[in-house]
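Only one protein chain is missing from this complex, and each of the others stays in its spot.
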Amino acid sequence: MATLARPSLRALTRIPPSYVVFAVLLVTLWLLKPAMMNPNILATFAKQVAPLGIVVLGQLLVISTRSIDLSAGGVILLVNYLISSGFFGAWHPLLLVALCLGVGLLVGTVNGLLIGKRRASAVIVTLAVSIILMGFVEYLANGKPPGNVPMVFRNVYNARVLGVPAPLVFWFALSLGMSVLLAKTVFGRFVASIGSNPVSAHFAGVPVERTVVIAHVMAGFLAAVAGLVQTASIAVGSVRFGPELVMNSIAATILGGVIFGRGAGVWGPFFGVLSFALLFVVLTTLGVQEPGKLAVQGLIILLAAIFYGVRNSTH
Amino acid sequence: TAQEVNLMNGVTARPGDDQMVAADTFKKAGPWKIGMSHFGVNANTWTVQMAHEAESAAKKNSNVGQFILLDANLSQSKQVADIEDLIAQKVDAIIVTPVTPTSADAGIAKAVAAGIPVIVHTGLTETDKYTVDIQGGGKHFGKVMGDFLVQKLGGKGNIWVLRGYPAHPEDINRYAGLVEALKGTDIKIIAEDAGKWQYDTGKQVCEAFYLNNPEVDGIWSSGADMSRACMDVFTQYGAKIPPITGEGNNGFFGQWIESGIDSIAPEYGPEQGAAGVRAAVALLEGKPLHKRYVYEPAGWDIEKAKAAYRSDLSANTWFPSSLSEEELKSFYGNN
Amino acid sequence: MFATLTDGLSTRYSRHGLWILPLAVGLVGIVGLAATADDFLSPQNLFNLAAQAAALLLVSIGQMLVVLVRGLDLSVGAMVSLTTAIVSLDASPWATIPGALAAAVLVGLVNGVTVVRLNVHPIIATLSMTGIIQGVTLFIRPVAGGTIPEIVTTLVRGEFLGLPMPVFWVVLAIALGWKLIHGSRFGLHLFAIGGGDTAHSFGIPDRRNTVLAFVACSVFAALAGLFLAGRIASGDPNIGTQYAVDSITAVALGGTQLAGGVGSLQGTVIGTVLLALLANGMNLLNLSAFVQTAVKGLILLAVISIQPRKSIGL
Partner (left out) sequence: MTAAPLVSMTAISKSYGSINALRDVSFELRPGTVHALMGENGAGKSTLMKILAGVTTPTAGEIHLKGAAVRFGSPREALDAGISTVFQELSLLPNLTIAENLFLGREPRKRLGGVDKATMERKARETLRQLDLDLDPKRLVGSLSIAERQFVEIGRGITADADVVILDEPTAALNAADVEILNRHILALKAAGKGIVYISHRMEEIFRVCDTVSVLKDGRNVSTVPLASVTPKQLIALMVGRELSELFPPRAERQDSQVVLSLDGVRLTESSEPVHLKLHRGEIVALAGLEGQGQRELIRSIIGQHHPFAGAVEVKGQRIDLPVSKNSGVRQLQSLGVGFVPEDRKDEGLFLDLSVAHNVAIGLHGRRSASSVAKGYRDTVAETIRSMAIKVASPESAVGSLSGGNQQKALFGRYLALGSDILLVEEPTRGVDVGAKAEMYRLIRDFANRGGAALVLSRETLELIGLCDRIYVVHDRTIVGEMPAAGATEHAILEAALHRAER
């Protein structure tokens, strides 16, 4: 008890659980398969979760303002459709990218206005928006099922920057940007204030509604970016998008120490996402099949959360 | 029988089963209202096309006044509800593609009791109360692929297995086909995981297999998107692609033809959607049908694939199809 | 004008949530459907509706208990699947049914204790629990199938007093929900715990009650699983997938606030009926399968947007 009061140790208890999980998994992999502890191999796996990582950036932002965004799945599906349907086959790829980002901004704005201005339930608004987007894609796909993704997207996806896969560089750069935004700008101060106490924030002159709306707009935008990366990686259109990505984005965010109204750290969730990638590798390496994978993954997240929760409640 | 109704190329009466639906049992004057409970229209691009094939076949027949397509969205309980809703609307025939082997049983029994003929395809059921059943058989599909690997590897070697969605009956059946093909051979499964029939999950799994141990003699993949993903992994690392199984999909055909690898495409055509409608129409027209049909064609080799391949259509086109040229162009044309 | 109306209503219904608005939407829907779809008011269709709503109603009532104490249970869907898997095992119903209920109690206890004692956020606790249950379910029932004891199928598919059984499940669910939420100290205490941090100082065992809410929620999910097992006559490891999201949707549609302390059983019933009506109505109106999803989303969005709350949030 008494030792916890020491500032250095107190700081230790604030480390997001994701750091611990990541470190433990890394050591496990090293023990199991030293050959896989190779930067190239690890980068390959990290690349697989880049879309999740980008969704998480938006998720941690809205969760920091006590909201939530479940619409990323719908946005990604629509982006994937817009690019692969061939509807805009004649468009320059950059124009196509702009269209997709515009869709993300629009969806984020609708979410933001309904949640921030109209004060409707964030869970249901974003869920409904996601359902609408998926339904919209189903409707469009009826007229024209999605098809091929233009080659440029794949080429960009497979490119390397200084030997590092482009999606990883991109994800890291976005994370850095978000981290700077939260730590160094007035907007970041607004987010922290709302997370701490929205009523106090209002009386302190923080534009609460506007900040919440902007957070959602950015989350929508980031979901569209994630959709672009995801589409480039799949290289073909699809009509369905599993709910796992959105749920995992919430889990990674919370595992990263950002809980409704507390946090606004970027690197905790960042390592949360990497932990997901690593967990997949470790379990596949061990030959664990789907049922075991689900159970073990659940157990590990639960244990990490418990470990963290217990530490935090004892001081 | 004298004049067999041709439901679809490759669909034949089940050998050794001579149960028939007598002529005129369900004969009715048009226009008919036909209902279909689809297990999940938007599960993937194959299921979308299968729905299109059904709608297109219905449109081609002027006696079909209304074709109601309900989407169970992969939910058993929604399928039960959908069939109930179709019965409540007093449709003249119901086509069911079951979510699981039991999800439609109660509905089928109810419909048949209400005098509505029921045609089942693309998925097994446990009940035999249906009027007509057309079964492709995942087991056959898996065995065609398994046999191909056994033959290519000379009955000996190590393979990877990429499976579909966990607990999905189709996945279980295809896998059972593989197991049967491997029986008595020296082929060992050294890595196996669920790629969920998706490109991205398939790629994740394949990448993990590859980085763990790239030495492999053959790959059994339960779906075309996963095959493409796995081929991309080998290409990405500049390695030679081992024999790998595919499927009747335009995107896969393109990659197959281009790379010239060893592969086989077992046939499982979305045209089954049309076959179901044709069966319903035949019943309402009063034609006699067998109670049970099977759909177990041989796998496609690269020559057949080359003949079918359409560079002007998108990767998401599946074969064989009975969509008109016009429909194919409008759905899958690269405009 | 509209804003003042909803503001006024919010104050008026601040304890039980704005269930009156979705009720109005539901009534309009019923009248509209009765006018346009001939078969809507047929007894056959109404019984179908009851059967289609019963499972979701059970899950939603359980979900609501947890939501009232500021929780959220994402593992209800997996619990539904697990129950169908257990009762489809080849064993005596006198073992499997109590076994499934015991499993539910255990899951609820773990969820509750993890949240309350071990200080874990409910979303994380129940999301991880979902994975664990799903894994176990796939292990004991890798593929849909098995047989369901006759007692269960009779209780779901049979008739009693000339009425189909699902009607009684609905009535029972509502009666049980009413007793728990509005007719007992337990219910009042759940409202109290959700209303602020101070329930403990009133001498209410807040932690124990919260754990009990999680347990009750899992048990309700297990009852829904039992019902579904009887309805589809088999076990299915994936059947519950939709129920977590659907139950939260139904609860929120009915005016219950996910921030806790505000809600009502009638709201939850209305929310559930609204979702069932939506599916049934669109089928009866022959809306294309390709637009049903989008229409469902739009209606959800509309109904939730007419229920603004005091503060921004979940």
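Labels A, B and C are assigned to the chains in the order they are written; within every chain, residues are numbered from 1.
As a working rule, a contact is a pair of C-beta atoms (placed from the backbone, for glycine too) under 8 Å apart; a residue touches a chain by one contact, two chains touch by 3 or more.
Being a predicted model, the structure only gives us computed values, none of them experimental.
Enquirer: According to the contact rule at the top, which chains on display are touched by the left-out chain?
Expert: Those shown chains that the absent chain touches are A, C.
Enquirer: Going by the contact rule already stated, which one of C:Val167, C:Ile204, C:Val291 or C:Ile306 would touch the omitted chain in the full complex?
Expert: C:Ile204
Enquirer: For the chain left out of this view, which of C:Val69, C:Ile148 or C:Ala192 touches it?
Expert: Residue touching the chain left out of view: C:Ala192.
Enquirer: Could you tell me which of A:Ser193, A:Thr231 or A:Ser275 touches the chain that is not displayed?
Expert: Residue touching the chain left out of view: A:Ser193.
Enquirer: Among A:Leu95, A:Ala204 or A:Val310, which one touches the chain that has been omitted from the display?
Expert: A:Ala204
Enquirer: May I ask you to list the residues on subunit A that touch the chain which is not drawn?
Expert: For subunit A, the residues touching the absent chain are 1-2, 4-5, 184-190, 192-193, 196-197, 199-211, 214, 262, 315.
Enquirer: Considering the entire assembly, which residues of subunit C contact the chain that has been omitted?
Expert: 11, 14-15, 179, 183-185, 188-189, 191-192, 194-196, 198-205, 261-262
One rule holds for everything that comes next: only the chains that are shown with their structure count from here on.
Enquirer: Using CA atom averages as chain centres, what separation in Å is found between subunit B and subunit C?
Expert: About 35 Å, centre to centre.
Enquirer: Touching at least two other chains at once: which residues of subunit A meet that condition?
Expert: Residues 134, 138, 141-142, 290-291.
Enquirer: Counting only residues that touch at least two other chains, what does the list for subunit B look like?
Expert: 41-42, 166
Enquirer: In the complex formed with subunit C, which residues of subunit B make contact?
Expert: 38, 41-42, 51, 66, 68-71, 73-78, 80-82, 84-90, 100-103, 105-106, 126, 166-169, 172
Enquirer: Mind pulling up the subunit A residues that touch subunit B in the complex?
Expert: 33, 36, 41, 44-45, 48, 84, 86, 89, 134, 138, 141-148, 158, 230, 233-240, 242, 280-281, 284-285, 287, 289-291
Enquirer: What residues on subunit C touch subunit A, complex-wise?
Expert: Of all residues in subunit C, those touching subunit A are 74, 114, 118-121, 123-125, 127-139, 142, 245, 248-249, 252-253, 257-258, 288, 290-298, 300-301, 304-305, 307-314.
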